[in-house]
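Apart from one protein chain that is not included, each protein chain of the complex appears where it belongs.
Take a look at chain A:
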């Protein structure tokens, strides 16, 4: 363990800089080392305290190692503990000096006082110096056989520590079988629990190399072991109970009788005051009954009350941990929690992370009977002082509307939001109205009337502006002023910072042109001209594409730009059900909080892309500042999407490709909605595809060489049309291969989309 280095901040008066003090300490310790005067322990204590406090604030006090060891000959237990702590901290950087301590630690391991034996053994194993492991085996072996349970608990963990310092030594000394024996026979439950933790760790690490170890690991979840542990579960401490329950959750019972036996035995654990025990029990129940649908349902009903209690008791952090789990259950079975929606109402002074989860759950449990109340409650939050929460609430209202319950009332509310005249409320509501219209075109008349009265000057956020523009284009026949609003927007082309908005503006003008040609013709010319002169590559390309499309054949152009649209029936989930099941398997762990399976955040291979894309982000920014051509915001937005899409590979973000112009504005949380929409688009416009695709290949200037465009590495070069690729072909190939297959599968529809 490296000593905590002094952080990069100026030393404050209370934190001495170190040097002088350390040498002072050294000489004082030296004086005390040999002395046997009465009361010497008290002065030693003061000095030791100083040393430890320096160590804590990050001053390197390893220089007094020798003196500390010399002073350690004492019978004062507090002194000993301080000394052990110190030695444990610095032994690793001073392996030679650590040898000095072996002697007194070994002597203490044979002390008559079990406390001292335990302490010494723990410290001995905490030295973590590889060349000292030979001194560990003897005391550990004795410790495991000690007649005092405290020493045994320490020794068991000591074996695990030894394994981490030197696995072969631990295996050769035959410690794992000893632990197994202890686990199954020791009268002290803490010893049993520690054996279980140690064996789980050792055998799962060994399992990759040794068949025997993997057999042993399997044996841990065999019937005899599980039953043995379950029968003793009431003796265990709350933490050990969590450990055992976690193991039981992995056990596969033979028949339903066994399942019911286990559940009856564990039933009372749901009443335990420790939330972690309750959650572990719930995990066992859920996993045991997975194959029995009706019992599974009953389990949900049964665990509802304890979960809701846990949520309302304890600190916000604890309720957050519980809420995350409740969240995943609500998402799996919203109907079971539908009548409890009031529990998910937010309280005024709850932290926002709790509120956010509650909002999601409110959205999920909404059904015919409670939609009205829920939406009323959500509307209250829209006026919340906490702006992010207000935004989330409005989004929640929109999501409920998309779930099809009582849309009537909801559309009314959303339109009321538009009238609230708060920028962020208007912005969120606009995005939602746009999504609603895609699903319920029949509402267009009511919505358009209100949307038409919104001044485009009051809408600044790119997403909201894009939504507004999309509606202007899509419903230009119903909106009196549409061409004129588009005209004024086009006049301000230069001032518009967001490429997304400019892309939408282009498309909207095109749509409007086909619906109201005489009024729009002039605007269309202006927009195309502005687009062609645009610095942003995508805007430029799209303008060029429209331009040539119009030149090629106006009626084909109309079919491409204004095809008859079907209403979107379902906005697809962002997460695949496979991933959701993975997370459910890992119930009661971090996966649930992060809402992604553990391999995504613990496995090095999956964390890899993080660093990888970081470096890329720097690269592309460097490239951009070098030629300073591309509007910064666009590139940054792209970078962000890149980071997201590489870190969460399963969610492919449409925004990376900037193909959103054809469809309604995409926002990144609905990556999958892109896919479904793409499918629709590609099917509706399939007729025109063959005729135009070849021409467009040429026209876009993108040969098939640009095909791997979605690979993050290639985006910066693709902006510059591959003239100077950053990656050499070899590296590119390699990185390209690392992408999951799903990406390339999804990519195909994208390509087709780009191409017509």
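In this section, a residue touches a chain if its C-beta (ideal position, glycine included) is under 8 Å from a C-beta of that chain, and two chains touch if they have at least 3 such contacts; residues count from 1.
Keep this in mind: contacts and distances are computed from a predicted model.
Engineer: Determine which name in "MHD domain-containing protein", "Mitochondrial import inner membrane translocase subunit", "Signal peptidase complex subunit 3" or "Very-long-chain (3R)-3-hydroxyacyl-CoA dehydratase" the UniProt entry assigns to the undisplayed chain of the complex.
Structural biologist: Of the names offered in "MHD domain-containing protein", "Mitochondrial import inner membrane translocase subunit", "Signal peptidase complex subunit 3" or "Very-long-chain (3R)-3-hydroxyacyl-CoA dehydratase", the absent chain's UniProt record gives "MHD domain-containing protein".
Engineer: With respect to the chain omitted from the figure, which of A:30, A:81, A:250 or A:580 is a touching residue?
Structural biologist: Answering carefully, the residue with contact to the hidden chain is A:81.
Engineer: Touch as defined at the start, partner being the missing chain; which of A:181, A:234, A:445 or A:522 qualifies?
Structural biologist: Hidden-chain contact among the options goes to A:234.
Engineer: Take the complete complex as the reference. Which residues in chain A touch the chain that isn't displayed?
Structural biologist: Missing-chain contacts on chain A: residues 1-2, 4-5, 7-8, 12, 15, 49, 52-53, 56-58, 75-78, 81-82, 85, 89, 112-116, 122, 128, 148-150, 153-154, 157, 160-161, 164, 187-190, 194, 197, 200-201, 234-235, 237-239, 242-243, 246, 267-269, 271-276, 278-280, 305-306, 308-310, 312-318, 320-322, 324-325, 342, 345, 347-349, 351-353, 372, 376-377, 379-380, 382-385, 409, 412-413, 416, 419-422, 586, 588-594, 598, 601-602, 604, 607.
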